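Removed: one protein chain of the complex. Kept in place: all other protein chains.
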């Protein structure tokens, strides 16, 4: 609440802070991708005879130096730069002089930032999918470790039919693999090269080669027509956040089971001590905070997804500054998913089941008995069902 | 607010109404799919020697007769049946006697209803994707029809660079084709056979052949392990609603443009009279209600998506009755998307552009001029930009 | 998916169906309120000498007859009427001739429908608040009935400190009373008379008396200026849906507790048989469907709230047809809340606690012991905490 600009800062600074406030920090993670795309763009300009070999060299080495320095934390995007794109052009020009003033020919911040975001998303998707797969492996290992442990199978939270820890963990493992595939599907909307669409209406008067930058950056195809590029804003982002939501909902349901099985009433499982925390007033408590937070991240993912969808909803076509607001929920959703995926394997590995405390109700075999009655006596299933039900009532 | 059960109805009826209230109506559209899956299930039972040839014949002809009668509107699921699955088994047994009591061997309502839903979703997805493609064709035709019509290209709702009606419509057409592909991707989560998972823990004591029913119903693979089936509830449904949301957001943004272009201040386009409505007090008004409702459906889609996600969130594993609540937002989302897709092609066809009223600001060519200056004089882009900017200020 | 208009219906009918599809059914519940407001409007017109005494009498008796017939189910709004307002004016004119053509002077459908909605909402709010209060009474009775029954108090789902059924039920009862008060707060946004704002810009040329209709309909004040009326669309509706969401979240959390306590592992409580349902394959099962559906309605409420908010978001000022889409989530949210509130008291009354199965862990008194140690020995709390913790470790 104590924002500087609340307190009499000059108007220009207040406007700058309102418009660029989050962007200059968020763009940090895009710098390396932006530089890679800028080099590809400069090379294309040179091939199209729009940039001399000397200028290309200056730009390339200038950008590569900036990339290395940024990775070493030697510079950051400043608020006064508004955004990462401006910061880069300014620093490049300071470093290499006039040649830097040639880099922005044939592109706009609109296609530039989208290119960087999509290059970043390719990496993020791969990392997320790998994380989901690793989490499924942790569950496979649990299934193996506890392969002999029986577990009630529940419907409506009531004991229903016999199951095992292996089947329980195996179901979640299968769904996490499904999530990894779902994340991979997002690539279809990411793998389109925006470069050359400029502000959304192409680059009249310039022989820009969209295919060349596409190939250099390894995109599957050129995003066309140019008007589609800005219209597509938010779609890949939302799909990724949607798949993150499904992933976190699967992990959240797994956590809900663990929290249930870890109650003293169920007593099926213990959590590793590192995954519990104490209470400030109850000396006896060991609380399963990690699994509660995994469950709670369901809400974060839903919030990020909705925010991304709502940013784009109902906007007329063409770029609008609102679209800049996509980055916050996108990065937040990705980060929290990655943090959660990183904690799941050790958390799963820390689970210890207590077979001696896992009791299956006698009646849990009722459906199986009805099945066997059908096979042995040839009676209709409905009749077998009624016979077993009558016997259980007694 | 005047629900019967509010007013002293006996308890059983009130509970029935609360639990089955929506289901018996919603299940109507699943009846044909349920029957198809039931026939496949019965054939598998026969092949596994769990059902005699005579009983199979009775079941098959009984179910086919019920299907034909249902399609002709001769019967409906009744509230007292609770749901479509119960209604079907009851009617079959009334019609063919004991053989009907054999149909439910080796399956549960849990896998039965999910099979019907997935068969239905295959059709729904195909219809939706075809509708999105048709809408894109309507836009292609508009682009063709108006191929010579110039249009300002906007960023920030300000005239930015020259564009055309063809480019404008072409951008939306491309995104609708993207939506059609996105809808198609949902098939991956739909194309898994649930049959044989029963209540979520398989069919102990019975030699059920999951592969046989999968093949008969044309699913890509068997959904395994059995515990994954109920865990997956809501994921395909949510993905379809997510893709519907993207589709309706694209259509909603198109509508937002049309509504803008149809203001008297813009005056770029007129709507067909059939697509406007009158005012109750302003005799002069012709209102663009259809496009407003298309835009408004963005909200419906978001609501349905969120409802589906929230139904599943945080539930422990295994089936819960909450999951039944997925059907309402799913069917509502599909229906409203189809209704909207059906109205888009004639609405687009009714648009008439008025080139004589479309004025491009002189300064709209500034970027192009800067580009040409770079090419002709070899100066850096940033310098060309400043020169043009200075000239425009005068 | 088999909508008539999909299959070659003439364009006009398809447009009518798309634009009026839901409205003519939804408006049914507004008819009585619309008639009441119309009578007040006609009386005002007469007082302002814009309507003769004879015409007023004709209108009043015509409307009252229509109200009575509608209540008896003798007529319904037809699709061809588009909406309830048009249906009413048409039927009135058919019945009383020319006088009917005078009723719409000085109003628009925009203020007419909003007046009917607000009159309806006053009743709906009162009914909802009464329902929440009744549900809290059911919990009070449970607290009384089980006043001697101990219950573990949980944090993190782990036994934490001693509690009782009375404290548990009392907490929920208090929050339901809070919800009733929250619902009552919505009145502030409902209790403003829209009449006389017409299409949103008043009634130039007519001496309309906004205060007279306000007084006749019992609104707290006139909604002014006229431009605020349409801007406010969706705010009262969303606030009601927000309070319904809080209410259903409270009930959903209560249901989550009951479902947990009713597991065979906890075994604290049994549900009345009328509130459980059977399984299609497991003869032994009694499932707590009612409480699961109460929990599931959390999702419905969230969906309705979001849909209502999203309908209004970002719209330019003035009436838009999108706003008509508010009615569906509004009525659905109200109906499901009322249905849920109606089932809660008998469901709560059906709960039977089993004190003999409720075990409090020994360590549950640890905090109390630390407290007593502080009082008896005067040592700091942190030291007492450590001593008890050390003792528990042994």
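Each chain gets a letter, A, B and C, in the order it is written, and its residues are counted from 1.
We adopt the following convention: a contact is a pair of C-beta atoms (placed from the backbone, for glycine too) under 8 Å apart; a residue touches a chain by one contact, two chains touch by 3 or more.
Just so you know, these numbers come straight off a predicted model, no measurement behind them.
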Given A:57, A:322, A:361 or A:383, the one touching the chain that is not displayed: A:322
Omitted-chain contact residue, chosen from C:81, C:175 or C:265: C:175
Option touching the unshown chain, where A:343, A:375 or A:392 are the choices: A:343
Full-complex contact with the absent chain, from A:184, A:267 or A:296: A:296
Hidden-chain contact residue, picked from the options B:54, B:130 or B:157: B:157
Interface with the undisplayed chain - residues on chain C: 50, 93, 98-99, 101-106, 110, 153-157, 160-163, 167-168, 170-172, 174-175, 178, 181-182, 185, 188-189, 198-206, 224-228, 230-232, 235, 238-239, 242, 245-246, 249-250, 252-254, 256-257, 260, 295, 298-299, 302, 306, 309-310, 312-321, 365, 367-369, 371-372, 374-375, 380-383
Chain A, residues in touch with the chain not shown (by the definition above): 1, 3, 5-6, 11-12, 14-15, 17-19, 21, 29, 82, 85-86, 104, 107-109, 123-124, 127, 198-199, 274-275, 277, 279-282, 287, 289-290, 292-293, 295-300, 302-304, 306-311, 313, 320-325, 328-329, 334-335, 338-340, 342-343, 346
On chain B, residues whose C-beta touches the chain left out of the figure: 155-161, 259-260, 262-267, 279, 281-289, 292, 306, 310, 313-315, 361, 363-364, 366-367, 370, 381, 385-386, 388-389, 392
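Keep this in mind: only the chains that are shown with their structure count from here on.
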Computed distance of Cα centres, chain C from chain B, in Å: 27
Between chain A and chain C, centroid-to-centroid distance (C-alpha), Å: 35
Touching two or more other chains - residues of chain A: 155-157, 160-161, 260, 306, 310, 313-315, 367, 381
